[in-house]
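A protein chain is absent from this complex, but the other protein chains hold their places.
Showing chain A:
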Amino acid sequence: MSTLQLTRRRGLAAAGWLGPVVRRLGSGLAVLWAAATAAYVALLFAPGDTVDVLIGDGLDTPERRAQIIAEWGLDRSALEQYGDYLARLLRGDLGHSYILQRGVGDVLSSQIWPTVSLALTAAVFGVVLALVLALATAGRRSRFGDLVGLSELVVVSVPPFLIGILLLAVFSFTLGWFPVSGDRGFVSLVLPAVALGLQISGVLGQVLREGLERALEEPFAVTARSRGITEWRLVIRHALRHALLPAVTLLGWFTGVLLGGAIIIEAVFGRPGLGQVTVSAVTGKDMPVVMAVVLLSALAYVTVSTIVDLAYLAIDPRLRRSR
């Protein structure tokens, strides 16, 4: 192969990358804009008037209403407020919270790290547990395998709230191994992460096992066996690769489970994080905070799914060429 040929190949490879990457990033931005707009429209048509919610049980006089309307710019048309909102977003200004009397960026930035660390720990725990159990039980009909399958079903069906309380009752209240609350280092992260991660391991474990079992029945498995490969090596080297593909697709779904679950888990364990901010913002109709959380969730989704898509491209060159 001459140098010229190599260079051309590299150029081709880069060109093959460029299109899909730009497309993914563009669609990611479009999704973000759609999420911001959808959130805005939904809140606009939600029952109840923002001024009413701001007043609550307090004094309701025309003067006070006028003051609140002026203070929050609620007298302008919805379209103007929307345009304003998008313009501010582009500048990176998330607005000011009606209820908390603080900048939304401030509120979220102080709460984002606890949630991220909880979600990541939970994800790692869930994935590792699912891998270990799937590898240990795939292709072998045994009591243990049945038990694991059943536990996975139970874990998926039981709400994380209950799992959290049960874990607390056993490992914190009775055994005293872990503290009940707070964000004090790794020890306090264990129970919440387990409660959140179990659900992931339940679903992922089943998908992995099914993929493994299907792969082990494929002709290539027979071929490999006929060459005298050990069963363990066959699972690790060959079957797992095939089983991982559908599992990787689940990553986007993980994001949803982790974000939604974090809301409940943070309340149960008295942990700081985005979950509590979200709940109080939604119930109090704290519009700027709600919108920011929606955008943040959309951003998380878009980032994860873009990475997954690009990972596919990296794994499977056929996908690059076919588009």
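Going forward, a residue touches a chain if its C-beta (ideal position, glycine included) is under 8 Å from a C-beta of that chain, and two chains touch if they have at least 3 such contacts; residues count from 1.
In this section, contacts and distances are computed from a predicted model.
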Given "Tryptophan 7-halogenase", "Peptide/nickel transport system substrate-binding protein", "Molybdopterin-dependent oxidoreductase" or "Benzoyl-CoA reductase subunit A", the protein name in the UniProt record of the chain not shown would be "Peptide/nickel transport system substrate-binding protein"
Considering the complete complex, of A:137, A:201 or A:276, the missing chain is touched by A:276
Filtering A:86, A:169 or A:311 for touch with the omitted chain leaves A:169
Among listed residues A:148, A:247 or A:268, the absent chain is touched only by A:268
Which of A:34, A:180, A:245 or A:307 touches the missing chain? It is A:180
Against the hidden chain, chain A presents residues 46-49, 52-53, 57-61, 64, 67, 71, 99-102, 107, 110-111, 114, 165, 168-169, 172-174, 176-187, 190, 266-273, 275-277, 283-285
